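Every protein chain of the complex appears in place save one, which is left out.
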Amino acid sequence: MGALLRDHLLTVLIFLPAVGAALVLLFPASQARAAKVFALAVSIANFGLSIPLWTRFDGAEPGFQFVENARWIPALGISYSLGVDGLSVLLVLLTTLLTPLSLLFSLSHVEKSVRAFSMAFLLLETGILGSLVARDLALFYVFWEVMLVPMYFIIGIWGGARRIYAAMKFFLFTMAGSLLMFLAILWLAARHRAVTGDWSFALEDLAGLPIASGTQSILFLAFALAFAIKVPVFPLHTWLPDAHTEAPTAGSIILAGVLLKLGVYGYLRFGLTLFPESAMRYAPYVGALGIIGIVYGAMVAFAQKDMKKLVAYSSVSHLGLVVMGIGAFTSTALSGAMLQMINHGLSTGALFLLVGVLYERRHTREMAAYGGVAGIVPVTTAFFLVATFSSIGLPGLNGFVGEFLTFLGTWDSPFRWWSVVAVSGIILSAVYMLTLVQRVFWNPLVHEENKALTDMRPSELIPAAVLVVLMVWIGVRPNDFLAKINPTLEALRRTTIERTLAGGARTPHPVAAAETNP
Amino acid sequence: MSLWWILALPFAGFLANILLGPRLGKRFVSVVATGTVAAATLIAFSRLIPFVSGTRETVIESIGSWISTDRLSVDLALRLDPLSALMLSFVTFVGFLIHVYSVGYMHHDETDAGYARYFAYLNLFLAAMLVLILGDNFLLMFVGWEGVGLCSYLLIGYYYDREYAAAAGRKAFVVNRIGDYGFLLGLFGIFTLFGGFSYDAVFSAAAADPGRYAPALGLVCLLLFVGAVGKSAQFPLYVWLPDAMAGPTPVSALIHAATMVTAGVYMVARCNVLFRLATDAMMVVAIIGGFTAIFAAVIALAQNDIKKVLAYSTVSQLGYMFLACGAGAFVAGMFHVTTHAFFKACLFLGSGSVIHAMGGEQDIRKMGGLKSKLAITYPTFLIATLALAGIPPLAGFFSKDAILAAAFAWHPEKAAWIAKLLWAAGLLTAGLTAFYMMRLVSLTFHGAFRGTHEQEHHVHESPRSMTVPLIVLAFLSIVAGFFGLPVVFGEHANWVEGFLSPILLPLAGLAAEPHHLSHAVEWALIALSVAVAAGGLWLGWTWYAKQGGAVPARIAARYPAAYALVAERFRVDELYDALIVRPFVALSRILWKVVDVLIIDGVLNAGAFLVELLGDLLRFLQTGNVRNYALGILLGLVALMFYVVSGF
Amino acid sequence: MTGSAMVFYAAAVLTVVFAAVMVVHRNPVKSTLALVVSFFGLAICYVLLSAPLIAVLQVIVYAGAILVLFLFVLMLLNLREEPAPPGSSRPIQTVLSGVAIVSFAGLMLGLIRASGDPAAGADPQPLTDIARVSRLLFSDYLLPFEAVSVLLLAALVGAFVLVYSEKRA
Amino acid sequence: MNTFLTVTAADIQAVLPETILAAAGCLILLLEAFAPRLRPVFAWIALLAVAASQWTLIRLPEGTAFAGRLETSPLTWAVGLFLAGTAIVTLLIARPYLERTGEEKGEFYSLLLWAHLGALLMVRGLDLLIVFVGLETLSLSFYVLAAFFRGSAASSEAGLKYFLTGAFGSAITLFGVVLLFGRSGSIRIDALSQPELAGEPLVIVGVLMLVVGFGFKMSLAPFHAWAPDVYQGMPTPAVAYLSVAPKGASLIVLFRVFEALFQGQVPSRLRTAIAAVAVLSMLLGNIVALAQRDIKRLLAYSGIAHMGYVTIALTVFGPDALAAAIVYFFAYLVSNAGAFAAVSVLFRDETRDHPIGLLSGEGRRNPFPAAVLALCLLSLAGIPATAGFIGKFFVFKGAIEQGFYTLAVIGIGASLISIGYYLKVVYILYMRDPVEEGALPPLKASNGLALSLCGAAILALGIFPARLWDMAERAAATLPFFQP
Partner (left out) sequence: MSGPVPLLHVLILSVALFAIGLTGALLRRNAIHIFLSIELMMNAANLALIGYALSWGTPEGQIVVFFVIAIAAAEASVGLAIFVALFRHTKTIDVNQVNLLKW
C-alpha cells in the first residue's frame, strides 16, 4: 500500500474516484443518501491523498515529478505516462479540493438520481485529473474527452429549465474543437513515425519534430481551437453562459473552477511545447483575443439580469485576462496568468456556490427577484462580498496578485498597449459585480418571499469558508504558490523562446526578439 | 512595539466584531472597537514621540517577502519617516475620537448586527488606512489605497436597504476604480523605470540621476495623479464624494473628510521627488487643484443639505492641497491636510450632532436657532468654521495662508501667468469658503427655528461620547496652526516644514528650493487673505443671520438659470449619465443581445438548424418505394463506372 | 457464317425479343411464359457454346421448375391484369432509369468492344465432356456444392416458415 | 479416374466449423418438428454450436483446404470471432424477444446458424464462387428472417424490400464476378494477381460491381436505401446480426479482392471513387439520422455512416488499414449489437414502431438497459474510453498517416454531426420524464448477459485495446501482399 502510494500516487489519484464511482453502484436505491456520503468520503480521501503533491513537490525542479510510465498500446507507442510539474500541480490540487466541496454542497441540494449524480461527479474528477497529469497525447485526449460525458449528464439531468439545450451546446462546442485536435495528434504521431520509424504519442518525443512552418501553423490552430473553445476565448464563448447558467450549482463550481482552466493548461502544456514557433507567431492574436474577452465579457456581464449568467460572463472576462497574459509571454505575465487561473477557480467557484445558496431557496436566478436580502442572510452576504472582492481583485485577497502580475508582465512585454486596455477590466469588473451585489443583497427588501430565506447551512458554509481561507492565503502569501509554479513556467518559456529562435521563424515573438538583444 | 501592531490591532478588532459582534452585543463591540483603536493610537504615539524627539531616522520594519518572481520582489515592510509619522499621528488620533463619537452616535439607531458591522468596517478602515500610510512600497500603498476604498464603499452603503446609499457606495467604488486605472498604470511605469516598487529604491534613483528618468516621468506622474484625482475627489472624478454623504455622519468625518480623501495628497507628497522632476505634471496638478477648489466652492454656495455643503467644502479644500503640491509646496499641502483633518472632522461631527438632535433632518432650511439648544455643538462648530474660513490665529489660517503664499511665490518656467491665476482663484475660494460656511452657521444656528414642532421638542444636546470629541477637535483646530507659522515669524518658525524636509530629497543637478518671498510681501498677502475671509464671513452673517436670506433670494430670482445651474451642481452628474453611463449600458446590451445572441449564437444555431433541415429534406429520399432504392444502386454504379473508367 | 452461328443468332434474337416481351407485357402470367421462351432460347445458345449440361439444366430447372413455381404463385394470388392505379406514373424514376440503363449498357458495350478476348492464345479444350465437369464439381468444388445444399435447405425451411399456415401453435 | 475424389481428411477437418453450424441448424429443425417442448433450449444449443464452431476454427491449423479455396488463418480466426460474437449477442437476446412476441420457432435459430455459416464462408473463401454461395446463404436466410413475423405487415414488407433489393444486388455482384472470371480465366481470387489485370477497364468495372454488391450488404450510400426500412420492420435480434456481421464479412471480401488485384497500389481513380462512397455514406447517414424518430431507423442510418468510416480504411488500404477495419468492426459489433440488444429490451410492444420518444425517462425506470444503451451510443459516437473511439482512432490514424487529410476532416465533421443524434437519444433516456407508467418485468438473464457482455466489452476494448490491435495486425498480415 505504501509502495503503491509512493510510486503510483498519480494513478491512485486518478482512479480512486472511478473506483468510488463503481462502488456507488453497489448502494441500493433506498440508500441514496449513504451513497452521497460515500462519494463525498471518497473525494475527501482523494484530496487527502493529493496533499503529498503539495508537501513532496519540489518547487525548484522544473520538470515532471511523481512520474509513472507504462505501456498502453505498444504497437503505436502509446504509453500510460503520468507526471506533474509546476503547470499542473496547483490545478490538480484545485480539482481534488473543489470536488469534495461541490459534493458537500450538493449533500443537501441534489435529490434526484442521487447515486448517478455522485458517480458522474467522481468520474468527472477522474477525467479532469487524468488530463492534467497525462504526458502522452493519446492518453491526454482520452481523458480530455471522457470529461465531457459526466459533465454532459450533470448539466443535462440536474440542471435548470433549459438544461438540455445547454448540455448539448456544451458537448457539441467542446467536441467540435477537440476533434480537429484529435487529427492533429494523429498527424504528429505519424510524423514521428515518418521521421524516426517508430510510433510515439509521448509529448517529449513529439515536441522536437521537424515540421514545415505552414503545417505547423495548421496543427497549432487545430490545437488552439480546441483549447480556445474550452477556455473559452471570444468569440467561441457562447456555450459557457448557457452551460454555467443551467448547470446545477456543484456543476457550475467545477466547470468554472477547473474545466475552463484545462483550456489554458492544454495550451501551455501542448500548444507551446509542440509548436513553439507558431505559438510565438500567433501570440499577438492570442493576446488580442484575450483583451477582447476581458472587455467584452465584462460589458456583457453588466447587461445580465440573471445572476449566474452574470458570473458566467465574468468568467469570460477573467479568462480573457489569463489568455492575454499568455500572449504577452513574459515570465511575470505567465506567473500571473497561472496564478489567476487558480484564483478564478476559487473566487468564481465561491460565487457560483453562493448564488446556488440563494437559488436553492428561491429557485430563481433573476436578480430582480431579490434585493435587500443582506439583512436576512448576513452570512451569505458576507461570503458573497468576500468572493466579489476576490473576483474584482482587491489587494489582500487572491485576485489582486494574479491580476497585478498579469498586468505588470504584459506591461513589461512589447505589447504595452494591451495592458493599457486590459487594466480597464478593473473598472468594469467593479461595475458589474457591485451592481450584482447591490441588486441582490442591498436595496430595499421588496419581495415578501425573501423574508423567509434561511441563511447558510453547515454543508454550504464549510465549502465557502474553505474557499475564503484559500483566497486570503493566496492573497497574503502568494509566494507559497508562486514558488511551485515559477520554475516550470520559466523553463517552459526559455525552451519555447530558444526553440523559436533556433527554428529561425520569420517573425519571432517580440519577447523572443527582445530576449536576444538585452 | 512593532509598527505592525498599530494596524494589526484594528484588524483584530475587525475580525472580532464581524465574527462575534452580532452575537455578543453592543457593549462588546464598543469595547473591542474603541479599545483596539485606542491601543493602536497609544502604540503609535509611543513610537511617534521617540521618533520626533530623536534623530528622526527612517525606520523600516519588514516581515518578509510578499510577492516575488524573478523580475519582481515586493516586501511586506512598514516605514516610519516624517511624512508617515505626520499622517500616523492624526489618523490614529482622529480615528480614535471618531470611534468614541460613533459609540454615542450609532447607539440608538441600530440592531446589534448593524452596530457590529459598523464598527467592524470602521476598524477595518483604520487598518487599511494605516497600511496606506505606513507601507514602504507602492504596492503596499496600493493595498491600503484599495482597502480604504473598500471600507468607504461598505460604509457609504451602510444603510444598505436605502437604494441611494447602496448606489452611492457603488458609485464611490467605481469612480475610485477609474482613478485606480491610472494609478496602476503609473505603478507599471514606475516598475519599468526603476525596476521595483520600494520607496527608497525609486526615490533615491530618481533623485540621483534625474536626467535619466525625467522624460518619461511626466506621464508616470500624470497617471499617478489620476489615482489621486479619484481618491481625493478632484475634478472631474469628484462626483462620488457628495453622494458619499449617504453614509453615517462619523464616517463622513473620518473617511470622507479627515483621512481617506487626503490619501491622494499624501501620495503626491510621497512622490514629490518624481513630481518635481515632471514640471508639466506639476502644472496639471496645480490647475486641477485650483480649478476644483473654486468649482466646488461655488457649488457649495447653493447647497441646502448640511452635509452636502461640507462635502463640497471638502472637495474644495482638497483642491487647495493639490494646488499647493502643484506649486511645489508639498509641506504646505501636507500641513493643510493635517489642519483640515481637525476642523473638517469637527465640522462633520458637529453636523452629526445637529442631525442627531434634529432626528435625522439634514436640510438647513428647516433648522435655525439651534445655538441655544446645542450649547457645546454650536461653539465647537463655530470655531471649526472660523478655522476653515482662515481667521487667525486658528489652524486653517496658517495652512491656507501657506498655500496661497506658495502659489503666489510659484514661478513655473512655462506659463507663469497660470500660477498667478491660480493664486487669484485660491484667494477667491477663500472668500467663498468663508461666505458659505457663515451661511451654513447662520441658517443652522441662528434665526428662528423652521422645523416642525416635534423636531423642536426633540432637539437636545448629544451625549458626552459625542461632545467630548467635538471639544477636543475644536481645541486642535485652534492650536494646530502654530506648528506651521509662516516664515515671517522666524526662519525656523515653521516646525512642520523642518520636520518634513527630509522627505524632500535634494535633486541632483536641479536648482534648489524656489526663492522665498520677502517679508513685506508675505505680510501683505496675510492681510489680504484675512480681509477676504473676514469679508466673506461678514457677508454671510449679514445676508443670512441678520436679513434672513432676502438678498440672496433676490439674486437667485434675478438670475434663475445661473442659480439653478449652481444649485444643481452644474449638472455634472447628469452630464456623466448622458455621456458615459447610458451609452455604456446601451452598448453592453447591444453586445449581449446583438453580438452574442444574434450574431455568434445565431450563426451557430443556424448552422445546426440547416444541418437538421437538410436531414429532414434528405429523409424524403427514402420514399419507401423499393424501385427507387434499386435505381439508387444502379445510379451509384453507373456514376462510379463513368468516373473510374474515364481515367483509363 | 457457319450454320451453328446462324442458329445462335436466331436463338439470340428469340431470347432478346421474348425478354423484351416479358418486360413490357402487362399480364404477369404471359410475361412469365415469355420468359420461359426466352430461357429456351438461351438454352440453345448454351448448347452452341459447348455447355450441353447447363442447357439441360436451364430447361429443366429454370424453365421447368422455377418459372412454373412463378406461375403457380401467380395463380395462387390470382394476379392477372395489372391495372395501373391513378397517379402511379413515376416520371422521375422512369427518366432516371432510362438514362442509367442506357448509359450502363452503352458503357459496357463500349468496354467489351474495346477489350479484346482475354483468353486469346489460351489452350482451348473441349468442354462438352459432361463427365469432366461433373468430376470437377465433386472434387474441387465439393465445398460450394455442399454449401449450396445448406442454402437450398435454408430456402426450403424459409419458404415453409413464411407461408405455412398458423395451425401449429 | 483416380482424380474423382480428391477430398482429404484435412479438408473435412477444415470445414468442421461450418459443419457444426449446419448440423446444429438441422438438429434444431428436427427438435422443432419432433420435440417442440425443448424450445427453451434451442437458443442455448445454437449458442453452443456457434461457440464450438468458433473454438474449432481457432484450433484448426493454419493453411488452406479444398485445393486452396478455404482459408484458415489469423484473419479467419479474428473475423470468425467477430462473426461469432455477433451471433452470440443475437442468440442471447433472441430467445426472450421471440418468447415475448410469441414467435419463437426453431427455424429462427436454424436460419441464423446457416446465415452465420454463409458469413463464415464469405470470410474463409478464397474463391469467388464460395464467397458468392456464402453470400447467398447469408442473404437468403435473412430474407426469411426479415419477414419472420408473419403477423406483421411491416415485417413482410421488410422481407420484400430486402429480398428485391438483395436479389438485384446479387445480380450485379454476379455480373462483377463474371467479369473478373472472364478477364482472369479463373474464379479464384488469387488468380487476380496478374500484373496486367489491374489496368484493364473491364476488371475495374467488375471490381466496381463487387464494390456495389458488397457495398449494398454494408449499406454504403448510395446503396443503403434498404437498410432503414428493413431494420425497422425486422425482428430486432435479427437486425442485431444483420446490421453487423454481413458488413464485416463483405469488407473482408473487398479487401481480399483489392489486395489480390492491386497488391497495395489501388489506382487513384478507384481510390477517389471509394472515398466518395465513404464521404457520401458518412454525410448522408449522419445527416439523415438527425431527422429520424424511430430508434431502429436511426441506428440504420448510424450504421450507414459507420460503414462510411470503415470505408475510409478501404480507401487508405494496406495492412494497417485492414487491421484498423477489423478493430473498427469489433468496436462496431459491441456497440451496435449492444444498442439493438438494449432496444430489444426497452421496447415492450413489437406491434408498434420504436419511436425514440418512448424511451423517455428509461434511465430511471430501467437503469441497466438504458445505461448500456447510452454507453453503446457514446461508443458509436466515438467518445474515448469506449471501443468506438478505438475504432475511429485506428481508422483515422491510417488516413492521416497516408495523407488522406480531406477525408479525415470530413469524417471528423460527420462524426460531430453524429453526436447530435446520439446524444439526443441519451438525453431522452435520462433527461425526460417517463411517458409510460407501470412496473416492468424483470430483465431476463440472457438479456442481462448480452447487455453486460456488450457494456463490458465496450469499456474493455476502449481502455485496453492493445491485444485487439495485435490480433488485428496479425490477421491483416495473413493476406499474401500484406505480409510484413
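Letters A, B, C and D name the chains as they come in the text, with residue numbers starting at 1 for each one.
Keep this in mind: a residue touches a chain if its C-beta (ideal position, glycine included) is under 8 Å from a C-beta of that chain, and two chains touch if they have at least 3 such contacts.
Not measured: the values here are computed from a predicted model.
Participant: Which shown chains does the chain we cannot see touch?
Facilitator: Hidden chain contacts in the full assembly come out as B, C, D.
Participant: Among the options D:42, D:77, D:108 or D:168, which residue touches the chain absent from this view?
Facilitator: For the chain that is not drawn, the touching residue is D:168.
Participant: Just to verify: which one of B:465, B:501 or B:625 makes contact with the chain not shown?
Facilitator: That would be B:625, which touches the missing chain.
Participant: Contact with the hidden chain only, please: which subunit B residues?
Facilitator: Residue positions of subunit B that touch the missing chain: 619-620, 622-627, 630-631, 634.
Participant: Against the chain that's been left off, what residues of subunit C make contact? List them.
Facilitator: Considering the whole complex, subunit C reaches the absent chain at 2, 4-5, 7-9, 12, 15-16, 19-20, 22-23, 28, 31-32, 35, 38-39, 42, 45-46, 48-51, 53-54, 57-58, 61-62, 65-66, 69-70, 73-74, 76-77, 79, 82, 85, 88, 90, 93-94, 97, 100-101, 104-105, 108-109, 112-113, 117-120, 122-127, 132-133, 136-137, 141, 144-145, 148, 151-152, 154-156, 158-160, 162-163.
Participant: Kindly note down the residues of subunit D that lie in touch with the hidden chain.
Facilitator: 129, 132-133, 136, 140, 143-144, 147, 150, 152-154, 156-161, 163-164, 167-168, 170-172, 174-175, 177-179, 181-182, 185-187, 228-230, 232-233
To be clear about the criterion, only the chains that are shown with their structure count from here on.
Participant: Sort out for me whether C-D or B-C is joined by the greater number of C-beta contact pairs.
Facilitator: Pair with more contacting C-beta pairs, B-C versus C-D: C-D.
Participant: Can you compute the centre-to-centre distance for subunit A and subunit C, using the mean CA position of each chain? Integer Å is fine.
Facilitator: 70
Participant: How many angstrom lie between the centres of subunit C and subunit D, each centre taken as the mean Cα position?
Facilitator: 30
Participant: Using the average of all C-alpha atoms in each chain as its centre, how far is it in Å between subunit B and subunit D?
Facilitator: Going by mean C-alpha positions, subunit B sits 79 Å from subunit D.
Participant: Where in subunit B do residues touch two or more of the other chains?
Facilitator: Correct list: 608, 628, 635, 637, 641, 645.
Participant: What are the residues of subunit A that contact at least two other chains?
Facilitator: Where subunit A meets two or more other chains at a single residue, that happens at 172.
Participant: List the residues on subunit C that touch subunit B in their complex, please.
Facilitator: 90, 93, 96-97, 100-101, 103-104, 107, 111
Participant: Going by the contact rule set out above, which residues of subunit B touch subunit A in the complex?
Facilitator: The contact residues of subunit B facing subunit A are 18, 22, 65-72, 113, 139, 142-143, 146-147, 150, 153-154, 157, 160-163, 166-167, 169-170, 173-174, 177-178, 180-181, 184-185, 187-188, 191-192, 584-585, 587-589, 591-593, 595-596, 600-601, 604, 608.
Participant: Considering the complex alone, what residue numbers of subunit A touch subunit D?
Facilitator: Against subunit D, the touching part of subunit A is residues 71-76, 113, 116, 138, 141-146, 148-149, 152-153, 156-157, 163-164, 167-168, 171-172, 175-176, 179-180, 182-183, 186-187, 189-190, 193.
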